[in-house]
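On to subunit A.
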Amino acid sequence: MKLELRGITKRFGSLVANDHIDLVVEPGEIHCLLGENGAGKSTLMNVLYGLYTADDGIILLDDHPQDFRGPGDAMRAGIGMVHQHFMLVPVFTVAENVMLGHEPTKGGGMLDLKTARERVREISARFGFDVDPDAIVEDLPVGVQQRVEIIKALSRDARVLVFDEPTAVLTPQETDELMAIMRQLKESGSSIVFITHKLREVREVADRITVIRLGKVVGEASPTASNAELASMMVGRAVELTVHKDAPKLGDEDLVVENLSVIDPLGQIVVNDVSFSVRGGEVLAIAGVQGNGQTELTEALIGMQPQVRGSITLGGEQLVGRSIRRILDEGVGFVPEDRKVDGLVGEFSIAENLMLDRANGAPFVKGGTVQRRQLDEFAREKFAEFDVRAPGIDTPVGRLSGGNQQKVVLARELSRDLALFVAAQPTRGVDVGSIEFIHKRIVETRDSGIPVIVVSTELDEVSALADRIMVMYRGRIVGIVPGDTPRDVLGLMMAGEHPDGEGVAA
Partner candidate 1 sequence: GCASAPESSPSGSAGGEAVSDFKPCMVSDAGGFEDKSFNQLGAEGLEAAAATLGVESKKVESGSESDYAPNIQSLVDEGCKLVITVGFLLASAAGEAAVANPDVEFVSIDDMVDNDFDGKTDAENIKPIIFDTAQAAFLAGYAAASYSTAGKVGTFGGMNIPTVTIFMDGFKQGVEYFNEQKGASVQVVGWDGTDGVFTGGFEANQDAINAAQGIVDQGVDVLLPVGGPIYQSAASVIRDSGREIAMIGVDADVFETDPSIGDLLLTSIRKGIDVGVEEAVTAAGEGNFDAAPFVGTLENEGVGLAPFHDFESKVSADLQGELDTIKAGIIDGSIEVTSYLSE
Partner candidate 2 sequence: MSATVQTSTDAVLPETTIIRSWKTPIALLIFTALFAILLLAAPRPGGETTFRLATGTDLFQVADLVAPVTATAWTCLVLSLVLAGVSAYFVRTFGRSPLWVVIVYIVVLVVGFLTWAAAGGTVPVAGLLAGSLGLAVPLIYGALAGVIGERAGVVNIAIEGQLLAGAFTAALVASITGAPIAGLIAAAVAGMLVAAVLAAFSIKYLVDQVIVGVVLNVLVAGLTSFLFSQVLQPNKATLNTPPRFDRIPIPLLSDIPVIGPVFFRQTLIVYLMYIAVVLVWIGMFKTRWGLRLRAVGEHPQAADTVGIKVNATRFWNVLLAGALAGIGGTVFTIGNGIAFNKEMTAGAGFIALAAVIFGQWDPIKATLAALLFGFASNLQNTLSVIGSPVPSEFMLMLPYLVTIFVVAGVVGKSRAPAADGVPYIKG
């Protein structure tokens, strides 16, 4: 099916998120949309999908203008979308999620679960997925959830498929699988719009590339364009894509983790008997497929996990059993995986968020009173230093884009006296420009002699930052390998295979 967007304009108040955007996607084409955070990609796709009503412009499918009142219309017209943030009901089963909105029923509105399961199995079989229709979605790993989204779109015979940043949460293998699926779909004549920040992927699958900046189409690029070319087109300036870092100046074994296990509220052992250590001045990157215990491991380090066995010592001090407050006071800096949920108070201003974990005493609190003057001064300083793009330090953090929110978190954590720095997915969903900045700051931290732990599902990031790489699988350490270990070896380790010769040494 041919898709054409003509002069789409969408405003949010005074902000023009989409400014007369034209886009043509031919049948059987994978069309990539590139652009910085906030460029307007998701907005455009939401207009296409009927979630937003455009202020101007028109959508044509096979040259017929469409009038979408809601996603229902779009779906009926053959548009399917895999959203940036999954649109799955976490407490429903796979089959329930897939059937939602067009449920097969027996008499009296009773759900026909059998038919729904069949449908899931049938589509799964077609693409070689192994998805249990009766599994509860929230129990599934992200990669599988993504498949459920795809099954959902396909179960309605979508002929135009939109993938909005689907790979942000996938492992390299899963990404490869997804791209294989996209090719398969393309061969069956579907048109595909693919949004991603990862240039490698773009060059791998795209037939055509459209770059959007500040709500406008800034041009088309060919899949053969270099990373640097694409990046500069997106950002509007040249971007440094590799991180410069010198050989580590190793210090003492500051952080020692021994026989650490973490048990989740359901009684599952999510981190299983893990031992490792990190020296001052080195970056230990923890790689692994999402959901293999990395998150819980970092949370255990900061004291967020209630059920922890084993020992964590930082400079000789035992951290297990201490409150988060005490651990923070020991000098642990922490960038949580989900900044909106765990890192920031959306309604608080940038300044207030910068003092969030220092609300007890100096420098911001004296005699139980918040020292506004000190705080504002500090905030203005960090605002400039971390190049936060916002109207001012009084802007509520919830109004910032992801990249800028992440900068606020980093600014807060890196401005304390640190003995350990832990960053989980520091650049997830962040655009290239900001990634560059964040990586630089992490390396600076390491160079100042602080042990750094970076958790990332992004192999590019892992390779760029790590002095050593620790790969986790099903809660255990598969191995700890040097930072320059090749991608394919890491990929195998992430699937749980011990690389020959490289044991659990180092």
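As a convention for this text, a residue touches a chain if its C-beta (ideal position, glycine included) is under 8 Å from a C-beta of that chain, and two chains touch if they have at least 3 such contacts; residues count from 1.
Criterion applied: all candidates are chains of the complex that A comes from, given by their letters.
Because the structure is predicted, anything quoted here is derived from the model rather than measured.
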Options 1 or 2: the chain contacting subunit A in this complex: 2
Candidate 2-facing residues of subunit A, complex: 12, 46, 49, 51-52, 70-73, 75-76, 81, 83, 86-92, 96-97, 99-103, 105, 108-111, 127-132, 135, 139-141, 143-144, 147, 152, 173-174, 177, 180-181, 183-184, 263, 265-270, 272, 289, 291-293, 307, 474-475
